[in-house]
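Just one protein chain is left out here, and the rest sit where they should.
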């Protein structure tokens, strides 16, 4: 096969990094992947950290070094690392001629005010790098992603909200005088693998909690991608007692009274060519189980009797369409391969 | 002790009925309770259905009959029955001189349009009975409950929403031009003990789903109790993969920009005398675990930077404060006992 | 591709039937599958019952009829049906020249005493049919399966126990004077999709229970396959609060004091050619998560200081290696395809 590349994955021991490693292993256009563990890990192979992949041929893990990247002739580097790490690694990766897909939040936001939440120290280099970065939503920016060298892979919550609202925001159907309420619920893997009292089993099981209210990092992505006024957007994350999956319930007012069939048509038309967004036939609503372990974002809706109060329900797997799957989808777009290659 | 009564519980084999039986057993003012099983059950004792209460003295279960009620000299009858059953039993219970606390939705709604959702056949008797009925929210209608013979115990979702919003609705602080969004999440026991594909373990576990969107029965209670326009209320229930507990995230706009301290003060003042509502100190938010197996409704809030976008988070145990506990609280109020007697 | 067949699946709406339908859809040697729903179901497409598979091309479901089987030119019929149904359908299927893989317990047991537990009415036809049936454990009976027309796909619990013990039983390493204790734990999908108080979410969550002690149907399979005395086998199933997965902890005494390395070698040697059994390197033990959604049976062990007390831990996904996956594996063996074809 002419068209094969070599990938690197930094942070392969984290939840998203591991899913990425698994997906790349089966991808027909990826000849090999070199995996780098997160700093705190000591496992020599990915099989040690995730025995579920044992198949007699252990996958080696390396401590990250640029030398190793060069030696392995990596074409494309995936970063499943904290944003501070990505902030450091990305410019150097680009300098060395690599393509980069970064799964952290470091390079997603263009607006200076929004970016402050990450507390990253900016420089001439970072400013220049940021200009190169494309927000990795293939449904919204496919054409730009195709030519780009740096893709900032979207946040999991942000993906579920942005994909549900985009058809209405981009077609200017939303009543801008009403609040847009995004009540989002996520499984625990969204919080990552590092230890915290908040992810101790006993604290999460039998529980539900809201967190980061009026202050979650993904807010900026939603604002920038949809062109909504911060004044009108409310985004509330909740922690669900399940390992993975996101369900976002999104409340928005339409400018005009609209028939359900028209709402469905708006959604279907917007995602007509898409391979990773499924529109549920009205009045069926997606549930978290439906999209688990797939690269789908499922969208359904309910409409108030006035034809204006619209409730969108959007589900995805935070580790696949919300992270590793979307990253692979971005790779496919960058290289001009079929968008869902390696994802079904 | 001079002040002791005898209680009857119809539907003691259901989840709420069982919790009621447990609470009454420990109540110092209840000399005895006679328990009636639901029609489809054949257990001779409550211990058969719920071995957790075994203590060497099995609690007998009876098939319901008015003769048994008379024979046992029941003073107060609790109905933990489907609304159709309550619709039949309540007028007859009142005719026989009993006090009644009904846990179903049959007698909660005064507005004819709202009541239609229950599809109950009305009659001269039902009209007269409905006039006697008080909505059993001790925090809102304590004085009326005290003198009443028929208390319609509130719905679980409705309780969590009404108690959170009441301080703002009753003090006319809510911007009536903005939607009030109630995004509510409940554990599975709220759906009752009857079998349904929707409560099969495999369908609920690892999942989250929205249901009855724009059509849940508790909507009418919220509207009637708070005096909100149906046009402005959105109430979306979700099914959580946990056995019990409700968390409601409620989005409302205040008329005026307000300080967080003032919001907290509004809540504290409204519930100053209450023994069953806990206001969480800002910015702490209640979680489902906090109120499980208690008669508390826990309320906390977050306030947007504009001082107007208010998010209320309200939690309770759907079987206690959302059903059996509130029913006991109503009994306490009816008889003039301490409001939390038998509930701590 | 020359070698392609057409499959039928009866009972495609059950949990195992659905997994089977999903696996067959991706199998390179299966040109098409015709799906029959269980009697109580009315869904016209599999997508209605399982929205997770929606992809724009709904999979039709049929009411079962032999006419449809003929019309669709089915080569191989999978039965994911209750044993009573399989008892009826299998002889007729064979008579019509079909190959059959039955996932029920109807045709697994050769010993008359063991078979009684299924309460099936035997006849000349059933006796003749039973003679044709092969117990579908590819690891133990691969050669016989290859030439057979009727495969009785093993029980989920039985598979986990038999595969762990076979290397020791077949090599006559087990102390026959000591009991063999199989303490097995299964997720809820093992109990099927039909409604029962035992699979209501509230009854299973936060719980664990033993059931069918000294009387589970899979006991006969273990006895027959391993040649153990009923007097020495103890098999206790437990219901876990998870949707899927089995972990069996199996206690056996070896005849001779043995080194851990030798125990591991015995396992590795026995499964040297196997593609669906993974031996965990001592002292690593498999967990339920490791084999979920795979066709692996994972086996690990611990050895007492005496070198005789052996504890085997065996895990598998009850719907894949314990049902649908093993059925596909059997199909592969029957047709001489690679054993794991369509299963990775």
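As written, the chain order gives the labels A, B and C, with residue 1 at the start of each chain.
Simple rule for what comes next: contacts are C-beta pairs under 8 Å (C-beta built on N, C-alpha and C of every residue); 3 or more make two chains touch, one makes a residue touch a chain.
Here the structure is a predicted model, which means the values were calculated and not measured.
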item	value
Selected residue (touches chain absent from view) among C:234, C:257 or C:338	C:234
Residue of C:44, C:210, C:259 or C:338 touching the missing chain in the full complex	C:210
Residue of A:120, A:205, A:230 or A:260 in touch with the missing chain, whole complex considered	A:205
Residues belonging to chain B that touch the chain removed from view	51-52, 54-55, 206, 278, 280, 284, 286-287, 289-294
Touch list for chain A against the chain that is not drawn	15, 188-189, 193, 195-197, 199-202, 204-206, 241-244
Chain not shown, touching residues in chain C	178-179, 181, 183, 185, 203, 205-211, 213-214, 231, 234, 236, 238, 240-243, 245, 247, 249, 251, 253, 285, 287-289, 292, 302-306, 309, 311, 313
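Here is the rule we go by: only the chains that are shown with their structure count from here on.
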item	value
Angle (degrees, nearest 5) of the CA superposition of chain B onto chain C	180
Inter-centroid spacing, chain B versus chain A (mean Cα positions, whole Å)	40
Averaged-CA centre spacing for the pair chain C and chain B, given as whole angstrom	46
Distance from chain C to chain A - Cα centre to Cα centre, in angstrom	37
Shared-contact residues (touching 2 or more other chains) in chain A	206, 287, 289, 292
